[in-house]
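Every protein chain except one is present and positioned as in the full complex.
As written, the chain order gives the labels A and B, with residue 1 at the start of each chain.
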Amino acid sequence: MSKSKTEAGNFFEDFKVGQEFAHATPRTLTEADAALNTALFGSRFAVNSSDVFARAIGLPRAPLDDLLVFHVVIAKTVPDISYNAVANLGYAEFRWGALVYPGDTLSARSTVLGLRENSNRQSGVVWVRSIGTNQRGEMVLDYVRWVMVNKRAAEAPVAAPVVPKTAAAVAPADLLVPAGLTLEGYDDGAAGSSDRWEDYEPGERIDHVSGITVEDSDHMFSTRLYQNTARAHFDAYAGKNTRFGRRLAYGGHVISLARALSFNGLANGFRVAAINGGSHVGPTFGGDTIYAWSEILEKAPLTGRDDTGALRVRTIAAKDCPCDSWPGKGADGKYHPAVVLDLDYWLLIPR
Amino acid sequence: MSKSKTEAGNFFEDFKVGQEFAHATPRTLTEADAALNTALFGSRFAVNSSDVFARAIGLPRAPLDDLLVFHVVIAKTVPDISYNAVANLGYAEFRWGALVYPGDTLSARSTVLGLRENSNRQSGVVWVRSIGTNQRGEMVLDYVRWVMVNKRAAEAPVAAPVVPKTAAAVAPADLLVPAGLTLEGYDDGAAGSSDRWEDYEPGERIDHVSGITVEDSDHMFSTRLYQNTARAHFDAYAGKNTRFGRRLAYGGHVISLARALSFNGLANGFRVAAINGGSHVGPTFGGDTIYAWSEILEKAPLTGRDDTGALRVRTIAAKDCPCDSWPGKGADGKYHPAVVLDLDYWLLIPR
Partner (left out) sequence: MSKSKTEAGNFFEDFKVGQEFAHATPRTLTEADAALNTALFGSRFAVNSSDVFARAIGLPRAPLDDLLVFHVVIAKTVPDISYNAVANLGYAEFRWGALVYPGDTLSARSTVLGLRENSNRQSGVVWVRSIGTNQRGEMVLDYVRWVMVNKRAAEAPVAAPVVPKTAAAVAPADLLVPAGLTLEGYDDGAAGSSDRWEDYEPGERIDHVSGITVEDSDHMFSTRLYQNTARAHFDAYAGKNTRFGRRLAYGGHVISLARALSFNGLANGFRVAAINGGSHVGPTFGGDTIYAWSEILEKAPLTGRDDTGALRVRTIAAKDCPCDSWPGKGADGKYHPAVVLDLDYWLLIPR
């Protein structure tokens, strides 16, 4: 009878293409999540910091940080999708929808898009589309993620592989501009920079200068806040017997740190609208100091809007390595050993 | 004149049976306390996480975590009752009353029920009944606690011993079901489990599987949040000269971790209604990883309610010891050395 009530998560052979999950634990986000996002990452984007600033651009109040929404939604999918995951492999078609405000309650559901067993039969890749919604059913985040998930038993038979096609990047025409946004009232001084859409050029590189050290207490705090149950982050005792010999920081914690650091150079990038792709290149541990730099990949106007444009940005985070040396991917296709994150995304920025 | 303004707490000889205390520092709890409870322990019980879920079962919004209420109330009693305590010895007749919501202001008062000097005359046992109330005077928590408190002077005379009788357990008929609760709208999917009252049987054991590492920063953070002033938790410098040679985590921090871990197996146990007894079996320090397992001790229907029942649960927490080995009390009456908490309590759970 023991363990019968305990969820052990799904293994690779438990998934079926087309299978749907309504994930547990709806979560009402509040002003406290906003404050904690500031305290954990030091983010300074004015739109998320000030109700006065937000109202001046047509919003009812300061919306919650876009990446916070990501962390909360993805965490809900863990018990069903990635509790037995070996690695997070990629993201695609990753778009934010309705803004999320204090008081909103987020839920998440997922559909299995594809499955492919690995040749060693120990594990396989699972593709899911996950959708986060608010209490009115409006989409707040929609993305495809693929993860490598262990099999319970290597010999378990599985169906023929199904590998979904995903877009290489989110097209600018598919970016969603939050309803009600009116940028005439956007105050560069309060936002901390006069650099707008016109001031950035593809190929431009920006060193975000500062570094922030991650403590084990910090990344566990954020990951618990999101109700993420991925075991690798919380258990120093079990961590001793992993290949890293210790706990691993949640990759999303590093994404949020990189975003917060990017304020210095991208202060007017007020909304993360989409992720084109991303890779957690290396592990981050308590005690590591995270730095970041960005490259402007592309600029796109937005249909029907002359007050805001989109910047496609690649942000690289590195640990214990200031980014004025631009650590990245070498000519041999290998990353500099300090790189922990390579993220390709779209920002909305006033024109 | 120095020190004259400083509270040094009461010593054993300062207490009198029948003495009453109105404890200082009323505390308004807010949405932030809810978020911090999630961030500190990773709790995932849907009723405390989602206003939408809470409204579906007849509540005005998500109530605050029951153990948070416990931590806040007990903290208020520390300066008057246990500032000079050597050890927390036990709890009895421990019941929760009105649910606590963001915006409610909690106060606490205590009455001394009993006193018994130890034979070495260095200290004695103090029994108090403490009651936490909200701003309308409604009881939110009512319990008896006994602690061993130092004497200021061993030779100080004390009155004849008075040892109160306390109930061995809270009777099911005495459990308080929150007003307004209507469980037809209880959503197992959102709550994360389809196991209800009928699915549990006395004698059943549940390993809660995951572990969470406690950092010194974490337990100090929670204990300061509750305005608990017990010195052993905050002072690494003085801690060096204690028998442990270091700071000690607040025992309540471990209780909340065990409760959060118990979600995996007891996800529908939406309300801690009472504690029958509990023991902080061993100390927890920064760096320890807490695991937990539970045994179902008893099932009880609740008078006049066919939608919810009570489960009497014993949860044991152990440090640096995964609980699939069920560490507990041996045939010799001694605990496994990894055990840090043995808690006997009543949960409300939908039928």
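Everything below uses one rule, namely that a contact is a pair of C-beta atoms (placed from the backbone, for glycine too) under 8 Å apart; a residue touches a chain by one contact, two chains touch by 3 or more.
Treat the numbers as computed from the prediction; the structure is a model and nothing was measured.
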{"item": "Sole contact to the chain not displayed, among A:Ala8, A:Ala35 or A:Ala179", "value": "A:Ala35"}
{"item": "Absent-chain contact - pick from B:Glu13, B:Asp51 or B:Asp216", "value": "B:Asp216"}
{"item": "Touching residue (missing chain; options A:Gly9, A:Gly97, A:Pro178 or A:Gly211)", "value": "A:Gly211"}
{"item": "Touching residues (missing chain, whole complex) on chain B", "value": "1-8, 22, 24-28, 30-33, 35-36, 79, 102-103, 105, 107, 135, 215-217, 220-225, 227, 229, 231, 234-238, 247"}
{"item": "Residue numbers in chain A that touch the chain omitted from display", "value": "30-32, 34-36, 38-44, 46, 49-53, 62, 189-193, 195, 199-201, 203-213, 215, 217-218, 264-267, 287, 289, 320, 322, 324, 326"}
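By our rule, only the chains that are shown with their structure count from here on.
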{"item": "Centre-to-centre distance between chain B and chain A (centres being mean Cα positions), rounded to whole Å", "value": "36"}
